[in-house]
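Quick notes on the structure that follows.
Removed: one protein chain of the complex. Kept in place: all other protein chains.
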Amino acid sequence: MDDTTRDELLRLFESKLKRAAKLYLETCSRCGVCVSACHVYASMPQAKYIAAYRAEIVRRIYKRYFTKKGRFWKSLGESKELSELALSELYEAAYSCTGCRRCMVFCPFGIDTQLIMSIAKLLLIGAHAEPEILSLLADTSVAKGESLEIFREGFLESIKTLENEVVERWRVEAGQTPIPVDQKGADLLYVALAGAHSIVPAAVVFNAAKENWTLSFFEAVNFGAFVGDPVKTRQILDRIVNEARRLGVKEVVICECGTAFRVMKSMAKNEPFKVSSITEVHARYIREGRIKLRKNTLEGTVTYHDPCQLARNGGVMDEPRFILRALTDDFAEMSPDPVMNWCCGGGGGLVAMGEDTLDFRMKSASVKADQVKKTGAKILATACENCHTQLSNLNDHYQMGVDVRFLSSMVADALE
Amino acid sequence: MSDDIKADKVMDLKGLPCPMPVVKISKGIKEVAVGQVVEAVTSDPGALADFPAWAKTSGNEIMKTEQEGKITRFFIRRVK
Partner (left out) sequence: MDKISYIILVPMVYAAFAVLVLGVSARLVAILRTPRELQTPIYPASGAPYLRALYDSFLMPQVRRHAPVLWVFLMAFHACLLLLLIGHLELVAQMPWEKAFPHQIFLGKGFVGLILAVSLLFFLFRRFSSPVRDLSVPEDYYLLILLFLTVIFGAEMDWARNWYGYGEMGVDQYRQYLTSLVTFHPALPYEVTSAGHRFMLVLHVFFANLFLMVLPFSKIMHAFLALPVNKLRRG
């Protein structure tokens, strides 16, 4: 690596050295309590998969360039040069971490390994060594925000074709649009994903609850966050924030996508609208009696996988359980404490990297498969697209014999 | 099928989870030679909205879009 590249990368590193990052880099005492936290380590016990070890890969470079101790007495903390080899270590650390932050719950100091991995991810972007597909996805999202007109008509036409499906499942009042888009004066902006499966059931429930809602032009997921690019994360987020402001909605509701919810909830704190997950909204409708569900139509035990970004990192834990208790009397927890639930193994962009990561995703999540099997459940519900894909892959790979379901579509199916 | 454009490869991208339509088309386009055409079939509104932006970003060309009912077909030529 030449000096110019290294200097450029170190400038990127420095841009990440805000207060929390510094505190995390300075405080670790390498006590090893986090050893049992990571699902990757639990499934494949190799030192490189221990949370503190991952963080140490970044910390060693930090020591070398940003602390006097590491500059003058290199062996003391094993500080390390930023080189091509270091980059490949950073890649392995960052892209075997799903950012679930289970280790943050174990750490006596509460060190956030995901935040430290975001430094690694930014360095990889700077060195053009990040997963190409994640950057392409992020760029595509940014481009969509810049040129609504190139897909607007096609999108609206395609939405029209879904309306029949919605009406078949819940009759709307005369003159009412089954899937309103771009509706000024709506109370609620629903942000979905690319698939029709994230639009139709949600629309059915909104209409059943007589919600004054409108559908966003954009997809909720933020690939900028996956690839760890703060500028693109902001740009992708702003597409939705600007749409919400333009329409003057009171609430932005994020579909079943953990990352999208966490990014929106934490970054749009000071906006004039409230941010909710669709899971919270469904629980609210049930509680307020705006929708009624048929109970016990599901066959077999139901269990629930907590998406990390929704539960531990988003605070939505009671609502899915409330919904499931309205759906069935045969509910079994897979983890005694939602905060401690294992990650599905698909986060941090790993699922988005598709088949390239499939082998690693399956091997690194055997603890998740075991956990699900132990419940004896026939239905595995979850509220995140990413988790759903990964759990479906696990279901095939480990022959778990469960039906992996979206919670929102279970609600739509049970409408009375 | 379109009469005037002949696809060298047809990809069924209907009902895929996020973000597989874009991931698969990105891979698929690399499997044909520069100048050849991939026909991508989708039924998801979001996926449909993604393709023009994806083509712009990845530097490929959408030659034609056919929308009939729920199904949309993109004819994409590999440019580079």
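Chains: A and B, in written order; residue numbering restarts at 1 for each.
We take it that a contact is a pair of C-beta atoms (placed from the backbone, for glycine too) under 8 Å apart; a residue touches a chain by one contact, two chains touch by 3 or more.
What you see is a predicted model; the values in this text were computed from it and never measured.
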| remark: Here the chain that is not shown touches A
| Thinking of the whole complex, not just what is shown, which of A:Thr214, A:Asn313, A:Asn341 or A:Thr357 touches the missing chain? | A:Asn313
| note | Absent-chain interface residues of subunit A come out as 17-24, 26-33, 35-37, 45, 47, 50, 52-53, 56, 67-69, 75-78, 101, 104-112, 115, 262, 266-267, 311-315, 317, 339
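One rule holds for everything that comes next: only the chains that are shown with their structure count from here on.
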| Could you state the distance in Å from the CA-based centre of subunit A to that of subunit B? | 26
| query | For subunit B, which residues are in contact with subunit A within the complex? | reply | 15-24, 26-27, 43-54, 56-58, 65, 67, 69-70, 72
| Interfacial residue positions of subunit A with respect to subunit B in the complex | 133, 136-137, 139-141, 143-144, 147, 150-151, 154-155, 157-159, 161-162, 192-199, 217, 219, 221, 223, 257, 352-354, 385-386, 388-389
